[in-house]
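As you look at this complex, bear in mind that one protein chain is not there, while each of the others sits in place.
We call the chains A and B, going by the order they appear; numbering starts again at 1 in every chain.
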Amino acid sequence: MDHQLPLKMVKTMARSALLLALTVSLSCGPGENSLVLSVGGTPSELAFWEELVEDFEKENGIPTELLRQPTDTEQRRQGLVLALKAGKPNPDVFLMDVAWMGLFTFSGWLEDLGKDVDTSPFFQGVLHLVDIYRGKIVALPVYLDAGLLYYREDLLRRFQHPLPPRRWDELLSVAREIQQRMRNQAPRFYGFVWQGAQYEGLICNFLEFAGSKGGFVVREDGILLNCAENRRALKFMQSLIWDQAISPPSTFTEMKEEETRAYFQAGDALFERNWPYAWALHQSPESEVRGKVGVAPMPAPPNGESVSTLGGWHIGVSRFSDRKEEAKKLVAFITSYETQKRLLFRLGWNPGRRDLYSDAEVLEKAPHFNALKTVFQKARPRPIFPYYTQVSEIAQRHINRVLARKAAPAEALSEAEKDISALVMRYKVQGDPSTTE
Amino acid sequence: MNEGRLKSLLLVIGGIVTFLVPLTPFFYMVLTGLSEHHDFLSADKSFVFTLSHFHAVLASESSHFMAFVRNTLIVSAASAVISVCIASMAAYAVTRLSFRGKMAFMLVILALSMFPPISLVGYLFKLMSGLGWINTYQALVFPYVAWTLPLSLWILVSYFSNIPRDLDRAGLVDGCSRLQILIKVIFPVAAPGIFSTALLSFIFAFNEFMFALMLTTDYSARTIPVGIALFEGLHGQIPWGEIMAAATMTTIPVVILALIFQRRIIQGLTRGAVKG
Partner (left out) sequence: MDRVKRKNITLWISRRSTTFSESFQATRFLAPLFLFVALFILLPVMGSFVDSLFLDVTFRQRKFVFFENFEQLFRDPAFWGAFRFTCLFALVSVPVETFLGLMIALVINERFPGRDLLRACVLIPWAIPATVSGRIFELIYNYSFGAANYLLEALLITEEPVNWLGTEMEAFFALVAADAWKTTPFCAIILLSGLSAIPEDLYQQARIDRANFAQRFFRLTLPLLKPVVIVVLIFRTIEALRIFDLVFVLTGGGPGGATNSLSLYAFGYFSAGDFGYASACSVVLFIVAFAFSWIFLKVGRFQREAI
């Protein structure tokens, strides 16, 4: 009986084990002796970020660590929101999707980058809309994004449609025709792949289908959605999947950026709607469509002009960071001319810096950039309020139901409107900064 | 048809199904981890053996795989040990000492185990945040201990109540304190039950997801279930090969534990549930 450990000793052991674990925990985490940069993205993007971080370390002698986040933008936001709400010093620097940045700025989580920051090289419109809060610069654009229409140049030529479609109905007829002819050799071939899964990307796609006269109409008392343009757009999106069958059935369930990119890259699609990042990957050696891809602005609706949803990621410093000066240096590094150029070449990201668009090397290596410039001029942001994500979720839900054929466009849109106005009433902020204390 | 033969037939069919169904997804996971192409079931691809996924997950620092394993083991072990210690003390009191409201106490504890974790996690986050414990081991260990206490208590009460009180009386006559009796008399006799309880608590803490997802923010304290759920891999699209390799490596220990100690586990679960 004596060889049984006394309870007291066991308890002491447990407690000391826990204590040890605490110290172990404290010393093995990120940020103990380094700056922490939190980014997400596709695995290939992350590999490049690792390189960048190493270069920054070498140049500045500041040990820096990369914290990898999942690819999905919602999961990236979730991780950041909880860490910031808990006031954690890590991550020090992070990227924010322009769609949910409003929450971060209005919640006061971003550190003022200071008066020394030279903001002139950046796109002023975006800067003032998104990055400046109560007169202070709290973030900088790392890259700007806008929806693009990718197309198979070779197939269009083969079937005698030399130019990419400028309107949605054009796209539909061309896609139908070519899909039919391609189905013999490629049973999985679809005319148009786009993001229809129930997530933020769906809204981006929807806004482009709706065109300049549709989308979110922000008013004093709420947000209007149930207009003719939106109804038409939803009907069109629905028909692409069901009646016309030029988009795969998994469009509204699984298709997000990576899924559509993979589909197009395997050679199984004629048109793809995606962000500019896909360009570099489509041109990579393993790609089936290398050298066969063209890029064009989004088609226009019958009523209104073509619209590209403005996306992109901005970089900010956490207000709770324990290394603010070093963090600001990292921000300066990432938004510098050279780094932005590298990001462009390696990841196909459009720089947030205006000055790069006139760089000769850039224009030589990325001729499609010229098309992008015009796209940018017309790019339209989503409404900026702290609870935009919830508004979007409501819209996503209803729109996805239409795509799943569970609701009619008019019905879905009016319900969405109702739900959104209840939400706006509850938060009573309506984009007015003075209501936040 | 002969009744005996019908029964045997049903038994064989039942046996085969009971064997295949639990194991097939598991094997699929292992196979995918070892296969070059994750879509090896497709017509144009075939199974090509490779260890590259395992290597990728283990060797890459940025996957933080080893960190997840370390965190999970520490948190689970600490939770199990502390939970069992505390539950034994309480179980001793319930089975050996008289006090008012015993039944009510047991029922309240039982009711507590039925609270949905989501109803706790919000305020728990604020609590841990206020203490500065978000993303530390404590943030997980304390809730896990509290959470496993009800079940541990019920199981241990069931085991302890089968130990005759005469053993206690012998110790009391010798002038031992109650605590000493617990340690010197009850523990050795109830060791199998205590072990079962610790094992069940360990498995629970190992597999817990929601608290870990909300109370930790990065790999310094995150556990395996969170790591696997959010695992995006190192190369390629959704890297099923790597996900399955990681999943295999993390589940093999628990599976081995379950296989070796199946009797203990089953006993523990049964006592906890049926007595209730």
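What we mean here is this: a contact is a pair of C-beta atoms (placed from the backbone, for glycine too) under 8 Å apart; a residue touches a chain by one contact, two chains touch by 3 or more.
All values reported here derive from a predicted model rather than from experimental measurement.
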Legend entry - Selected from B:Y92, B:Y137, B:F187 or B:Y219 as touching the chain missing from the view: B:Y92
Legend entry - Residue touching the undisplayed chain, where the options are A:G191, A:G211, A:G267 or A:P386: A:P386
Legend entry - Contact with the hidden chain (one of B:A59, B:L107 or B:L167): B:L107
Legend entry - Sites on subunit A contacted by the missing partner chain, in the whole complex: 77-78, 81-82, 84-85, 103, 106-109, 197-198, 249-250, 252-254, 386-387, 389-390, 393-394, 397, 400-401, 403-404, 406, 415, 419, 422-423, 426-427, 429, 435-437
Legend entry - For subunit B, residues in touch with the removed chain: 3, 6-7, 11, 14-15, 18-19, 21-23, 25-26, 28-29, 32, 38-42, 86-87, 89-90, 92-95, 97-100, 102-103, 105-107, 109-112, 114-127, 142-143, 145-147, 149-150, 153, 157-158, 161, 178, 203, 206-207, 209-210, 214, 224-226, 228-229, 231, 240, 243-244, 247, 250-251, 254-255, 257-259, 262, 265-266, 269-270, 273-276
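Just so it is clear, only the chains that are shown with their structure count from here on.
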Inset, instruction - Going by the contact rule at the top, pick out the subunit A residues touching subunit B in the complex. - result: 1-2, 4, 6-8, 10-11, 13-14, 17-18, 21-22, 24-26, 28-30, 40, 43-44, 46-47, 50, 66-68, 70-71, 75, 79, 82-83, 85-88, 90-91, 258-259, 262
Inset, instruction - Flag every residue of subunit B that touches subunit A in the complex, lowest number first. - result: 62-64, 67, 70-71, 74-75, 77-78, 81-82, 85, 88-89, 125, 128-129, 134-138, 141, 179, 182-185, 187-188, 214, 217-221, 230, 232-239
